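Below you'll find the structure I mean.
The other protein chains are all here in position, but one chain of the complex has been omitted.
Residue numbering begins at 1 within each chain, and the chains themselves are lettered A and B in the order written.
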Amino acid sequence: MKTKPKPSTQYADFMSRAYTMELEATERYTQFAEQLETHNNREVASLFRKLAEIEKLHAKRILEEMQWPSVPALAPAYAWEGAEGPETAPFDSLHYLMQPWHALEIALHCEREAQKYYAGIAASRAPKPVRDAAREMAAEEAEHVRLIKAWMTRVPKPEAGWDEDPDPPGVR
Amino acid sequence: MNAPMPAAALQAKDFKSDYKPVWCPGCGDYSVLSAITKALAMLELKPENVAVVSGIGCSSRIPAYTSCYGFHGVHGRALPAATGLKVARPELTVLVASGDGDGYSIGGNHFLHACRRNVDLTYIVMDNHVYGMTKGQPSPTTEPDWRSKLAPGGTGVREFHPLVIALASGANFVARAFSGDPNGCAALIAEAVRHPGFSFLEVLSPCVTFRPDQRGWKELVHPAPVAPTDDPARAARRIMTDDGFNIGVLYKGNRRVYAPPAAKGGTVADLEKAFQL
Partner (left out) sequence: MWLKVWPRRSSKVAAMRNSVSVALAGSGGAGVMTAGNMLLEAAAAAGYYGLMTRSSGPQIRGGEAAAMVRVAAFPTDAQEDRFHALAAIDWQNVGRFAAEIPLGPQSVLIGDPAHGAPPEVFLKSGARYIPIALKKIAAEIQGAWPNMVALGVLAGLMGLPAEAVEAAARKSMKKGLEPGIAAARLGFAQAANLGGFALQKPETSKPRWLISGNEAAGYGALRGGVRFVAAYPITPATELLEWLAPALTEVGGALVQAEDELASINMALGASFGGLPALTATSGPGLSLMIESLGLGVVAEVPVVVVDVMRTGPSTGIATKTEQGDLNIALYGMHGDAPHIVVAPNSVSDCIAATQWAVGLAESLQVPAIVLSDQYFGQARAIVDVPHRTDFDLERRRASPGESPYQRYALTESGVSPMAIPGTAGCTYTADGLEHNERGTPSSQAGDHLAQMDKRARKVSQLDPGDAWASVEGEGETAVVTFGSCTGPVREALLDKKVRLVSLRLLSPAQPDKLKKALEGVKRVIVVEQNHSGQFLRYLRSEYDLPGEVKSLRRPGPLPFRPEEIEAAL
């Protein structure tokens, strides 16, 4: 029979999950950047590096707010509700010929999912400090959504046939 | 909460080498690599005490992407190489990496006998239902109606069911994972390594280039509705209703782990007695 956790613990727990979310998002964007660099798509690779930096900053802010050392004690294989954290881009989102607009579309999806996640907690029966924090986070994610949308207007929209490659796959 | 982390604790990134994989962006194998490194960190192993043995194929490129010892052998023969290594050096942790072509086609015979032999190995097969490295031919797990250049009308041949074969041949641990859940995959890998004997983990790992239809897998996978069993008969009944997308551990057995006879402590000179008149 689990005892009801103290409110401060639940808040720390929530923040630690938020931190992990940012961390995993950072890792995923970095992985994407590396994959695309190896495949000569430098333009989108550097865009993913930018996105990774942004998430890293978010993560850093959480650490500063909570006054934590570099890594909180959270189990490495924490189980999310879905397969991965809401802000983590799905591993199969990439295409080697993808364009900046596609990358931002992915980021947009991630921010929207994050916003939904926090909004869900804000509307739940969690303790007040947690709901307050969640509401704040949701608002922040909403802001991120706006920023990404604006960014998307500044990059060209891909035309039909963007994924056409006249060469067949490399013979191995 | 502010307890300092143990000084020399290795993290997942310590198990990654600095080689950049040549897999297509979006390949499921990236997640498997990530999952393996996470699992090794969770298990608190050291890279020099782990060996990753593989055959030939996209998934078999994995050893060099880790910072562990690696053996990238010939097509289909990863299991015997790993067997020899583990029997010679039982204190090492030996992972075997393969794909559905390398592991179930040319490697099929060795698969049967490795399950039987039950040497303490962890066999991770990255299954994408296609031969990726050679540009998209059907593999033993490909659907019979999937069209390709080698089989324009589909092979018409029933797919291989690796979990059934593993269970029937005597593997001590049988499970399935999905690369789309790297953390879940990491947990299963760690569990497989921890479990004694031959642990078989089939990982559904979509091929974005030759099987773009596999993007739909993330909607099809689901946690297995029942807990693992140590009763082979019960596991056998369950596997016969497997839809190919049950994620989790099917069977965790208690079979005796392979061990060569204990040394008798003699010398080579002692053997000469047999030849003396």
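One rule holds for everything that comes next: a residue touches a chain if its C-beta (ideal position, glycine included) is under 8 Å from a C-beta of that chain, and two chains touch if they have at least 3 such contacts.
In this text, all values refer to a predicted model and were calculated from it rather than measured experimentally.
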**Request:** Can you pull out the displayed chains that the omitted chain is in contact with?
**Result:** B
**Message:** One chain isn't shown here. Among B:34, B:67 or B:246, which residue touches it?
**Reply:** B:67
**Prompt:** For the chain left off this view, which of B:13, B:113 or B:194 is in contact with it?
**Reply:** B:113
**Item:** Residue among B:27, B:40, B:53 or B:221 that touches the chain left out of view
**Value:** B:53
**Message:** I need the residue numbers on subunit B that touch the omitted chain, in ascending order.
**Reply:** 19, 46-49, 51-53, 63-64, 67-74, 76-77, 79-89, 91-92, 109-110, 112-113, 117, 260-268, 270-272, 274-277
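FYI, only the chains that are shown with their structure count from here on.
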**Asked** Taking each chain's centre as its mean C-alpha position, how far apart are subunit A and subunit B in Å?
**Response** 30
**Prompt:** What does subunit A use to touch subunit B in their complex?
**Reply:** 12, 31-32, 34-39, 41, 68-69, 71-73, 76-80, 83-84, 90-96, 98, 168-169, 171-172
**Item:** subunit A contact footprint on subunit B (complex, rising order)
**Value:** 1-5, 12, 20-26, 28, 30-31, 34, 38, 41-42, 133-136, 178-184, 186-187, 190, 206, 208-210, 215, 218
